[in-house]
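Note that one protein chain is taken out, while the other chains of the complex remain in position.
In this document, chain identifiers A, B, C and D correspond to the written order of the chains, with residue numbering beginning at 1 in each.
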Amino acid sequence: MVREKETTLYIGPQHPGITGNMMVKVKVQGDTVTKAEVHVGYLHRAFEKLIERRNWLQSFTILCRFCVPEPDPMELTYARAVEELEGREVPERAKYIRVMVMELARLQSFMLWYAGQSGSAGLYTLGQWSVGDRNYLLDLFEDLTGGRIYHMYIWPGGVRRDLPVGFKDKALRTMDYIEKRLDEYDKLLFDNVIFQKRAQGVGIVPADKAIEWGVVGAPLRGCGIKADVRIDEPYEVYDRLKFEVPTAFGGDVWARAQVRRQEARQSISIIRQVLEQMPEGEVYNKIPNPMKWKVPAGEAWAKTESVRGEVGFYVVSDGSEFPRRVHVKGAAFTNGVTVTEKILVGQNIADISFILNSMGVCPPEIER
Amino acid sequence: METKKDSQTIAEYIKNWSRKHSLFVMAYGTGCGAIEIPATMTSRYDAERLGIRGAATPRQADVLLITGYLATKTLKRVIRVYEQMQDPKYVIAFGSCTINGGMYYDSYNTINVLEKYIPVDVYINGCMPRPEAVIAGFKQLQDKIARGDADNGTRYKENLDWYRANQQQVIKNWRMPDYNW
Amino acid sequence: MEGLAIKILGAVITTIVAFAVGMTYGGITRKLTARVQNRVGPTIFQNFIDLLKLQSKKTNIYHGVMGHFAPMWIITAAITVLMFIPVLHPGTAWYNSWFPNLSFHGDLIFLLYMMVFGSLGMALGAGQTGNPNSAIGVTRGLSQMVGFEIPFVLALVALMVQYQTTSIQDIMTVQRESGVWMMFSNPFSFLAALFASLGMFRYSPFDIVGAPAELASGPVSEFGGKYLGTMMSGGSIFAFIKLTLYVDLFLGGAYSIPELLIKTFALYMIPVFYGWVNPRYRTEQAIRYFWGWPTALGVIGLLIAIF
Amino acid sequence: MNTLALILLILFSGAIVAFLSEKVSKFLPSLIAFISITAAGILFYTSPADVFNFKLSMAGLNFTLKIDEFSRLFVHMIIGLSWLASMYAVGYMQNKERQGTFFFNMLLSIGGMLGIVAARDLVSFFVFWEIMTWSSFLIVVWTGADFRRTGIWYMVFSAMGAYAMLMAIMMIYSDIHTFNIDEIIAAIAEQRLPHLVEASVLLLFGFSVKAALMPLHVWAPNAYTQAPAAYTAIFSGVLSKMGIFGMALVLLSMLKFANPADFSLVYINGFIGQILAWLGAITAAIATLYALIQTDAKKLLAYSSVAQLGYITIGIAIGTPLSVMASLFLAVLHALFKGTLFLAMGAVERQAGTTDMTKISGLIRRMPWTFFVTLVSIISLAGVPPLAGFVGKWMLYEALITNGNVFMVVVVFFSSTAAFLYSYRILFGIFLGQEEDDTAHVKEAPLSMILPMVVMALLLIALGTYPGLLFDPIAQGMTVLGFENVTWQMTVLSNVWGNTVNLMYISTTIGVAFVAALLFLTLKGRKGSRNVGTKDISTSGEIPLEHENLTYQLDFFKPFERAASPLYRRKMTKIYDDLSNGLDALFDFTRKIYTGNGQTYALYVVIFLVALLIYVQNTL
Partner (left out) sequence: MLEQEQALLSQVTSAFPVKGKVMRNRRVEVWAESTTVSSILMYVKNQMGYQHLNHITCIDRIEDTKFQLVYTVFSHQTKMTLFVKTFIDRNAPVMDNIDHIWDQANTYERELREMYGIQFPGLVGAQEFILEDWDEMPPMRRDFKTEEYSEKTFSSLPGRENTQDVRETISTRSGEEIPDFAKKYSRD
């Protein structure tokens, strides 16, 4: 084979600029990318195969590991699919708690995003701040579920246990703190001229192609398209809450950053509303002995909104103790592979990591 | 503060002391445990106060973190990265899955026992280990370095054939550049 | 013969002082950065520990003769430049006994060129390793150098024209005799040079050479162990050199070591402060930055110096 | 027989013999060229200095040839570089076709150059100038490749220059009826030359073409690239210096002797000098910018030659003792390092097949000597101490700063900093980077090619510490130009402000520090040393595929190019293309007038008559 003229650069798997364990192989001419290939599979653990060997409840240990930065939407989506198959009701209070957990998960993921987006541009101070502050959110999770990262808290039929004593106050205090900090982050990041220069006009997802390309989540909303599972197909109690779905125009890194910036604030507002409106009552519609629990045969498609976009579970049951097939469609599957390959072409080497971070690429979700 | 062992000369002691207090960590998130690395490095846990900081390429790094399960595809890269690191080099393995497969014991794509492919200095168990546990693991590694026990690079070189055999059992298409050890 | 021995001793002491100060400044920066980032941070002597560790690595990766020479070129350039810079004011007691070195025998133009010597060696070494990231990093560094040298040279030419000399010692003497630092007598040139120094120190937003998220670690990607350690030492000496040069040229020089430390530290903190709150430029943006306001200031300064 | 005539005769007859001997053996022309240049050199250096005097009266014209101290400097360059290049050519031209023509022209142009520097009257000057031009033109088109871009540009510009010179010579002759340069100078001093300024400008125009000054440089890059490397060394190294020689003659010998009382002339002298200097500075900057976007090493060096000639022009044009000294020093150095570089690139071309930097990489282990000489000459070119290039750069800067040309300093500094970019480009592009299998067959060039390069590289190293070796002949030469008592020291540089740089201390410090570091780093931990190839690099853990390229080669300085994009927008060649298109259109229009139709001509005649009638009536 004739040797290529363009230089091949391997961004990942071992690279400070890559989001997780994946590889973007780029061919560069000068400092311009002429071709980008996303290679995945470094984190393939055969989860969909393993779930076929676990029973319905054991699957939760695996589910949350689908996406490491934000595991809760996976649990919720699966739980909702199973509930749909079984027709199991969820108590009101559990619905509120689920929404709260979802928004907390979103919020902590936004904090990670702040770190990634600014760190890939060389602003490490913000990354240190936001990841440090994220620990306060993880503390809330720890109080609530016992785990920092993986919670396995949302089960079919509700949530595993009620809020601990004093959780509400602590959560509200944390929200106040985080909101204050978000203002500081904005000063550091969004008011910075250099960041604006770096982010504007870079990594553009064309608005007319976005839907066809399968773009979801913040990148889609950054093109001015108002699409969010929480309003398209309201689940749990999202239809009773007041919140905005922010959009921005331009489809570039800057637009996506603007969307996320406002979404983080919306999450705080939702958490506050949920904590205020939460009714008393049961949190768990108990399932039978999990080792013998059978779910009626059928197929169900459930989806929820994560930070990266919609997460969909296609769950098939054949009426036995084990799921027949659980297929996960994470947001990153399209955002992170085909869309990224397309928008990276023509970009600068300096912006590769920057764009990957703004697309919210999460490799474990892609290869499962 | 550890006392100087008799077997160490002064020079050895100083070297080990400096190695102990300056650990450059390879920036390679091989598995899900990598999500706690940022937390470990940042404000609440602040690993830099122990002299731990990131390094971008294997030539500069001292510590390779195997943050959880290793898919066979990643194992190949890990071996390459490990072999490119300079002695003395240390490996810290995270999570139950590196010890004996953990929850992935029956997966067709993840290895079960990391020790068979590259030598491991310290295991940190848990799924996933909290930052406190990670720092405790680093502390253990530091103690080991101060004692002069952490010399797995040499062990790897001496038993290269055994490791190679194990590695090639898993990585079917062995297309690695040859190194002159 | 005795004079020579003293001279050699003085040279060695100068080198050690420069090295220690440079390394400690690096350590203090790390500590301060950590504090800004809500962290405790390492000790201020962490850089010494890192260096010791790097030097005690057991294996060395030898990439070829240029890769082997690169760290030596850096350290050679650092020591040579150091020898030709007056660390303290000529005429002071400390200076006469320990720091005269060779500063009578070189001038500004020589220093400008000599400072490139190390970078050239680094570039060649990085090139021989064959890592594409290294080569890209080098091209970025060289491009950026063309960027910041313009305001820097404008400032230096203004200085030379204003004082009718190219010798650093004479410039220092003139500043002492007139009692006005260059910084105040020609503030525009000083500002131009100060902006240029941002590029020279390669803190954010001008850390485009070794930008981790983009190029792994750029030119030093393939260097570890003793090579990296030697480069680190050279870099520390260079940091001291640049600071001392700025102090000599614009801040009237220093009469004693404490004064030198205060002045250099104050100067050093400018790029560091700037770096904490700014993300990184793209290469062409960085070059354009230097060709914008800093160059305009430099031209104004030069015009002031002429008329 | 006269020694000078004998030298010229050896060269010219050697040319003819070389041309004829190709029929005997392909190897013979190169040998004959080498032998005749050697003979000329031996003759030159064994004869006493005062014998180089030659007068010939023919057809009413007096041809005067004389080698004075100033010419001698250039003769050193010509003979030295030609000798080394012809030694190199023996190996380099091996197995090439049409060697006879090549060596014929090569010897002819060398003879022509010797004639130019020795000429003391304008006619012989012009004759030798044309010999040099035409022989070099024939070598430029010798390969036959890309004639339109290379040959025509060169021919057109040379012809323009020649006509300008001819016109100037006629102007002078019509004023004072002599061609002898000494007489002309005397006439200028007596203010007997009314057309002095016009003639000078025309002469400078002619010389600027050879010196590839800014708007007239477009022929140079292609011509330098197209000529075979053995000749390009001479072409760029000394042939282009003939332009500098001429400029020095005009600016420093002729215009300088203008009567100081004549204020306007003095003023114009300074004005012309400033214009030339600025042209030189702009040439240096623009050519450097173009050099760093080239992908072909020879073309890169060609642009770099244009830039270096810009520096040399500045020095001559400024006209202070230090600047002239800097300029002449740089001229000799440029012959040395650019000669070495072109020879090295020729070696690479011969061994690896191409000098296209996007095609080859990692030759350092395969051609270590070539790398060494390239490195030394590149460091010299970049002006980094302790090599000789620094000396020239330093003197130029100091001359400009002390002279008050401060903005020119900045322009020059910009171009010489940007020169680091292409310096690195050429070292990296050819010798560093990945060692690929497709260059595995490359071997080091034969000894006859290495030797000349190494000799020149060693000279560059020596001159870095002992520039006085060269200052001596330069100072003597400058005496001829009217700079009395030029002071110089063996190892110390000094400017008019009294600032000095002691090169001895610099070299010693660098040497001591380098050796100490070398010992420290080489001895320390050498046991654990692992030699690795260029494939064993950190590629993020991935294993590159066979066909993937890991060397950064294309658009090397793209970010810089983008930052400096306004400077790249306009190309001189395009302006000339537009000009020639415009001329085409004009000629088209003219042709329309001459339609060939009888009736139209009749109409013209009528119009002319009417116009004439009106004119005559008005005047009467």
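Odds and ends about this structure:
Definition applied: contacts are C-beta pairs under 8 Å (C-beta built on N, C-alpha and C of every residue); 3 or more make two chains touch, one makes a residue touch a chain.
Please read all numbers here as calculations on a predicted model, not as lab measurements.
With respect to the full assembly, the chain omitted from this view is in touch with A, B.
In the complete complex, the hidden chain is touched by one of B:Gln60, B:Asn112 or B:Gln142, namely B:Asn112. Note that of A:Leu50, A:Leu112 or A:Ile178, the residue touching the chain absent from this view is A:Leu50.
When you scan B:Ser18, B:Ser43, B:Thr57 or B:Thr72 for touch with the missing chain, the hit is B:Thr72. For chain A, the list of residues touching the undisplayed chain reads 40-41, 44, 46, 48-50, 52-53, 84, 211-214, 225, 227, 232-233, 299, 301, 303, 310, 312, 314, 316, 324-325, 327, 329, 333-334, 337-339, 342, 367.
Interface with the hidden chain, as seen from chain B, comprises residues 72-73, 76, 99-101, 105-113, 169-173.
In the analysis below, only the chains that are shown with their structure count from here on.
Looking at chain C and chain D, the chains that touch each of them are A, B. Chain centres here are C-alpha means, and the one lying farthest from chain D is A.
Between the CA-based centres of chain B and chain C the separation comes to 36 Å, rounded to the whole angstrom. Centroid to centroid, with C-alpha atoms defining each point, chain A and chain B lie 29 Å apart.
Chain B and chain D have Cα centroids separated by 59 Å.
Across the assembly, chain B contributes residues 27-28, 42-43, 54, 56-59, 77, 81, 87 that each touch 2 or more other chains. Counting partners per residue, chain C has 37-39, 57-61, 132-133, 136, 212, 216, 221-222, 225, 282-283, 285 as the residues that reach two or more other chains.
The part of chain A that touches chain C in the complex is made up of residues 7-9, 15-17, 31, 118-125, 128-129, 132, 188-189, 192, 194-195, 197-198, 348-354. By the touch criterion given at the top, residues 1-8, 10-15, 18, 23, 25, 28-32 of chain A touch chain D in their complex. The residues of chain A lying in touch with chain B in their complex are 13-16, 20-21, 41-46, 49-50, 53, 61-62, 65, 68-69, 112, 115, 127-129, 131-132, 134-135, 138, 148-150, 364.
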